[in-house]
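Shown below is the structure under consideration.
All protein chains of the complex are present and in place, except for one that has been dropped.
A and B are the chain letters, set down in written order, and residue numbers restart from 1 in every chain.
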Amino acid sequence: MIQLLANWILSFDMLSGMGASVAWGLSLFIVAALIFVFVAVNAIVLVYIERKVSAFMQVRLGPMRVGKYGTLQTVADALKLLQKEDIIPKMADKVLFVVGPWVILVASVVTFAAIPFSDTLLAANMNIGLFYVVSISSIVVLGIVMAGWASNNKWSLYGAMRSAAQIISYEIPVGITLIAVVAVVGSLNLQTIIEAQGGTGNLFHWIPIPLPNWFIFHSPFLFMAAFVYLIGATAEINRVPFDIPESESELVAGFMTEFSGLRWALFFLSEYANATLVAFLVSIVFLGGWQSPFSSYQGTQIGFSIITIFALFWTIFVQGKTKRLSVYPLGLSLVITIAAWLFPGFAIWMASPGIFWMLMKVAGIIFLLMWFRWTFPRLRVDQLMYLSWKVILPLSLINLMGVAIWMWLTGEIQF
Amino acid sequence: MGRLHAEEMILNMGPQHPSTHGVLRLKLRTDGEIVSHIEPVIGYLHRSFEKHAENLEYQMVTPFTGRCDYLAAMGSEHGYAMAVEKMLGIELPERVEYLRVIFAELQRIASHLVAVGTFGLDVGAITPFIYCFRERELILDLFEMASGARLLYNYIWIGGLAHDVPPGFVEKTYEFLDAFEKRVAEYNQILTGNKIFIERAADIGVMTPEVAINYGVTGPSLRASGVNIDIRRTEPYSIYDRFDFDVPLGQGAMGTVGDSWDRYYMRVLEMSESAKIVRQALDQLPVEGDVQAAIPRRIRPPQGEIYFRSENPRGELGYYIVSDGKNVPLRLKMRSPAFSNLSVINEIGQGWMISDVIAILGSLDIVLGEIDR
Partner (left out) sequence: MFWKRKKTDVTEQEIYADLSKKFGDKILEFMEEGTHNPTVIVEADQIGKIVSYLKDDERFQFDSLMNLAGHDPGAESELSVIYHLYSTELKHYITLKVFTSREEAVVASVANIYQTANWHEREAFDLYGIKFDGHPDLKRILLEDDWEGFPLRKDYVPAEFYRGMRIEKVK
């Protein structure tokens, strides 16, 4: 994408004199700025959505005053945070205190360099993309430990220590789970991984239900691996039920206790950047990334018809019991189905890969993370470690072995 | 092999901390995450209730009692009014007794809703808290309808009530009960049966009956340990002997008898029982009748002393009143349940992790207002 941008810049007459390397550098800068803007805007939007989602889960309205339906609330909050007084505690380690939040932010922003948004839209098509993302995102723990140590506060220290233990513990199962996918594809390139998930096939190779060739449907082991990864990744980004580094009811605010204003905003920014990153990784690795779930326009029509029937049954049998009828799921799927049958162009667009499907999947995963957060209590630190070392890690190892055996059984690889 | 032992650290939890339920300070001696000693430091909310009471007439003490246990003001007022009435030896109209029971039990539901919700909050579940407050809001609406206030009512007076309930109150209370009895299932769905919640609460902070009795723990926390003592049942005061209700006891359904989960679940069960009592009281409520007994303008109980105890949401609320025949109490001591309930924290919280200490503290359901008085 950087090269494309550079070529595009050079194609203008008045700019063509600047030389290829200058144009390349300029477009590098533009792309970096775009990624940062994406992360910042993403955080603002996600905070708003999270507040609304939590509000609806808790029978409240959420922000309603600033802007229509409170849409400008997080913008106002962000502005408030930016103009707050810059406080560094007297006894804090000043250098680490200042650097810590930036380390976290940078680590979570630069990972987006390797994330493909669509088949063409990505900053850097790396051949070690997956490795890059996983390794860079683990730098976050360094920033957390710096922030926690520098605060010179016992709560912060507890938060930082918990965080270090937690993130390092969960890196291992998460990494091994991803290796299972890499074993199937034979590449660390994220684009290659997505491209390998195109087309339609049977569920788990043999069960004759036509489903997209996503890795979550590849084998029972990868199906399990998707959940193992989601759990591990939730722990890695410190979200409920694994938010013990912050655990506001125990550690006040964990490693963030002493931070306020801009620096606190940076923590928030990186928290949501990390959540988005995890959602991207889940959809890239297990849900086919920017691939459409439908292989053709007939697929769209039939697929959405089936979805509508499911929605109908769900509305009648599940919602009917609770007497809290919501027509949105049924109505939306009905509208899309009718549109798909009436307008083949729409159906074709739905069946074609693109950024729309990528963002839909990411939104779905992020909603799932929010759902976790507003439903579950928090685990205790030793239960968390137990889960990591005695449940998730063995499961991920089993998945790795199982995938290898599965591929041998289905004939994908021969010895 | 010796256990790895690091230097111990003193951790000050509070007085400003999200989970100490007020201004409580816990001095924790910690070895890593393990807490080896807990010393509660109280008194940050001390408002000299007993000193005030010695300088106020009997009627004027009533609003102060509500301010002690601000989550169960009706219960505190009820206990105080009954103690003074017992000294005076007056009989109350039937309607007063029924209305008092209705208010006390509604207050118990409201108080337990806060306890259940904040316990969820302490272990990290935020949504149940808001669900609980949704129902509590309905109860506060009822209280507001009757007394005009939502938190500190000054409604149950010596010799009766401040004034009668407004028309429509009974119907609205029935409506609330109909809605509430179904919603208890929601708390169980979202919190009680949650696997993570059970992991966090079951087997944590087990309180044996001996420890509980020795420390003077009362109320749902005591009954969670399997001790069948509910003052409404063992010595029915007011008209509690006319109602049919169960006293739930800790069964150890998810772990050991007397663990945090049991203490939490007692409150969920008691809410349903209280709703049952309110329903019966509403059914039997006399339609007509005074809400004030004939009492003198200046209350001068005969010389003597009394220790009167009643079952508040948090446990045994006792009033020790000494009268010298004047219109001002010579001595008024409030035996507040949470005061004794909190003192057990070091015994049952030792050796657990910081997160567990929070959970145990939440399961004891303390209100600092009545601990410090």
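One rule holds in what follows: a contact is a pair of C-beta atoms (placed from the backbone, for glycine too) under 8 Å apart; a residue touches a chain by one contact, two chains touch by 3 or more.
Given the structure is predicted, the values throughout are model-derived calculations rather than measurements.
Novice: Among the chains you can see, which ones touch the chain that has been omitted?
Specialist: Hidden chain, whole complex, touched shown chains: B.
Novice: Touch as defined at the start, partner being the missing chain; which of B:Asn55, B:Gln251 or B:Gln284 qualifies?
Specialist: Once the missing chain is taken into account, the touching residue is B:Asn55.
Novice: In the whole complex, not just what's shown, which of B:Gln16, B:Asn214, B:Gln251 or B:Gln284 touches the removed chain?
Specialist: B:Asn214
Novice: Considering the complete complex, identify which of B:His163, B:Arg298 or B:Arg331 is in touch with the unshown chain.
Specialist: B:Arg331
Novice: Please identify which residue in B:Gly318, B:Gly349 or B:Gly362 touches the non-displayed chain.
Specialist: Only one of B:Gly318, B:Gly349 or B:Gly362 touches the chain omitted from view, namely B:Gly318.
Novice: Contact with the hidden chain only, please: which chain B residues?
Specialist: 42-43, 46, 48, 50-52, 54-55, 86-87, 211, 213-216, 227, 229, 231, 234-235, 237, 302-309, 316, 318, 320, 322, 324, 330-331, 333, 335, 339-340, 343-344, 347, 372-373
By our rule, only the chains that are shown with their structure count from here on.
Novice: Could you state the distance in Å from the CA-based centre of chain A to that of chain B?
Specialist: 45
Novice: Could you please specify the touching residues of chain B with respect to chain A in the complex?
Specialist: Contact set of chain B toward chain A: 9, 11-12, 17-19, 33, 120-127, 130-131, 134, 190-191, 194, 196-197, 199-200, 353-356, 358.
Novice: Could you pull out which chain A residues touch chain B in their complex?
Specialist: Against chain B, chain A makes touches at 54, 57-60, 154, 158, 240-241, 243-244, 247-252, 374-383.
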